[in-house]
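There's a structure below that I have some questions on.
With one protein chain withheld, the remaining protein chains of the complex are depicted in position.
We just call them A and B in the order they show up, numbering each chain from 1.
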Amino acid sequence: MAELNLRGITKTFDGLNVLQGVDLEVHDRELFAVLGASAAGKSTLLRLIAGFEKPTDGTIELDGTEISNSTSVLVPEKRNLGIVPQDSALFPHLDVSQNIGFGLAGVSARDKSARVAELLELVELTEFANARVDQLSGGQAQRVALARALAPKPALILLDEPFSALDAELRSRLRQDVKAALRAEGATAILVTHDQEEALSLADKVAVLRNGKIVQVGAPTEIYSSPVDVGIATFLGDSVLIDGAVAGGKIQTVLGKLTATGELVEGQAGTVAIRSENFYLQPNPQGDGEVVGRVFFGHDAVVEVDIRGVKIRARSNGPFAPEVGMKVTVWVRGAVNFYPGS
Amino acid sequence: MKKTLSYLVAGALALSLTACSNPLDEDKNSITVYAGRSESLVQPLIDSFQEETGIQVEVRYAGSAELAAQLLEEGQNSPADVFFAQDAGALGAVSKAGLLIQLPDSILEKVPASYSAADGSWIGVSGRVRVLNYNPQRVSQLPQSVFDLAEPEWKGRVGIAPTNASFQAFVTAMQVIEGDAKTLQWLEAMKENAVLYEKNSAILEAVESGAIDAGLINHYYWFARGQEVGFENLTSKIGQFASGDVGNLINAAGVGIVADSKAARQFVEYLLSETGQRYFAEETSEYPLIDGVTAPVDLTPLAEIPAPAIDLNDLDRLDQTLDLIRAAGLI
Partner (left out) sequence: MRKAPALVVVLGVFAALVTTVPIGYLAVRLIQGWQAALAEILRFRTLELLGNTGLLVLAVTASALVIGFSQAWLTTKTNVVFAAGFAVSAALPLAIPSYVMALSYISIFNGLSGFFAAWLVLTLATSPLVFLAVTAALARLDSSSEEVARTLGFGKLQVLFKVTWPQVRTAATASGLLVALYVLGEFGAIALLRYDTFTRAIYNAYRGSFDRTSAAALAVVLLLITLLVIWFERKYRGVYVASKKQLGKKLRVELGIWRLPAALWLGLIAIFSTALPISSLVIWSVQGSSNLDLGVLLNALWGSVQLAGLAGIGIGIFGTAIALWSIRYRSRLGQIVEWSSWAIHAVPAIVVGLALVFFGANVTPWIYQTSWLLLIAYLILFLPNALAGLATPIAQVPVLLEEVSQSLGVPANKSMVRVVLPIALPGIVAAVSLVGLTVLKELPATLLLRPSSLNTLATRLWGATEDLAYSQAAPYALLLVIIAGLPALALNLQARRALSEVRS
């Protein structure tokens, strides 16, 4: 069982508040992602969990035992965790098998090589068993780093933006491989990243970290469809923001009356967030919208439409995206998110 | 590449670890000799001593004055057993500090009394004469006195070795006979005139090669050179000053025992044995001091050298000599 609990974690560096009152709960076998922009405090969070930093305030508990508080910190080597850093950080003086087996202390040679072979197979690098570290590609190195972290069967795996150093195509392939490997090992993992695609596609639960504070925690679909404020709405995915006011249970906007989720107070003005992909553009010579711009990506396109003075960006199927100059009627699919105030 | 080079070099250096001589080994069958003499001149004799007796001799070669200073510095802690000095002055200084034992009469009676310490703390083993080594093509008329070398006409043409014990002993003699003031005057003039060398052998070399025209050395260097390359091949000659001039000083190389032991005494006795004395006579062309061994025929007998009248025991003020030499700026 691996249950990690962060309560009220605060970390200050030289008067700068990097983390404030962070609460987190990670359950056994969960793949938990902490999503945040650069310098939001993600790496610090990971270092606190790993035991390389001491919290200014707050506690960290692993399986019910307190491992960090503001006065004492259990040393990293006793925490039974694994780290996969951003650039794999493989030991250059050891080969792949030695790297993977590094944390297997007090284990017989036979058991050690068996476990190493098991992991090599898990990350599909069996033929690289004796390869030198500098002979590996970026993706291969990251897989070795993962295998190394998994080898001692740690309670928790910490991944620090593990794919950011790789190119796009490699990234998506590797992500799924990593997820599969973690599942196969039954590992509990915390992933910190600034890449929303990564967080949404990999994690069971996502926590959004902004300026040192956790602003929302939930399953990917949940936080995607119901971002708790405008900031998250625009941070996660493409959102279009327009003004609106509550009228008769619906939100009155320039696009018409839209259905919103959540509690609505009659007459309240605020901002409406609509996902770009939730627009449907119907070609209509009498339509109120005029296509003023289009960027073609192949599988889809972002179409800029001017409707009654308001510019919106809609995602549209590539081959069927309206051309510039066309007149369209703009429809909104599904519910939108309404944020009172501005 | 860097790795290979580094490992190669490291490996080579690490090989040296395989043998580490521990000089702290104290074999009671070994002695340490501080020798203020030229290694090339005396090592063969010491080697044959080792062969004959089986006693290991560890020799420290340096200038006699330096060794004397070292003995004074070390005091009772000194690792030396025997002090084999080039000249009486150094021996006298060490004796004055009470660092030399009284030699037994059986040793002292081997040489004439004028060549040993009055208190029996050291004994002479070979005699030497100060000479002027000169290039006859450049020096038409020999200077009458060593004081003539202070004249401006000798500027840059004469060589001395102020750090050499023989020179220092000669300066001591000058102090004793002529007084400190005149000696200092001469030394300061020599600072202007003379080219300085470390050793007598270097002076000889310089006169032979023509770098200088003349130099003050001990007689046997010239003889040794002549024996090596043939006297007919030597450019330079040696000569003496006027009778009684301090430049003709007769001195003796000698030994004293610092730490008494059977081995140390054996060493001293060996130097005074017929083998040892014959070595000095034949190999290094010095004057033997015991009866029964004759000086080589080429050498003027000691009694006929126009030497100044001085008791070697009076040369025991080496420290004052050194002060004077340093005051003149020669050291």
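The rule is simple: contacts are C-beta pairs under 8 Å (C-beta built on N, C-alpha and C of every residue); 3 or more make two chains touch, one makes a residue touch a chain.
These numbers come from a predicted model, not from an experiment.
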{"item": "Selected residue (touches chain absent from view) among A:P55, A:G82, A:G244 or A:G270", "value": "A:G82"}
{"item": "Residue touching the undisplayed chain, where the options are A:L16, A:A105 or A:V265", "value": "A:A105"}
{"item": "Given A:P92, A:G262 or A:G334, the one touching the chain that is not displayed", "value": "A:P92"}
{"item": "Contact with the hidden chain (one of B:S209, B:S243 or B:T300)", "value": "B:S209"}
{"item": "Contact with the hidden chain (one of A:K11, A:K42, A:R148 or A:K205)", "value": "A:R148"}
{"item": "Absent chain, residues of chain B that touch it", "value": "2-3, 5-7, 9-10, 12-17, 19-21, 23-24, 32, 38-40, 58-63, 65-66, 68-70, 72-75, 77-79, 93, 162-163, 195-199, 201-202, 205-206, 209-212, 318-319, 322-323, 325-326, 329, 331"}
{"item": "Touching residues (missing chain, whole complex) on chain A", "value": "50, 52, 75-83, 85, 89, 91-93, 102-103, 105, 148-149, 151-152, 158"}
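Assume only the chains that are shown with their structure count from here on.
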{"item": "Cα-centroid distance, chain A relative to chain B, in whole angstrom", "value": "90"}
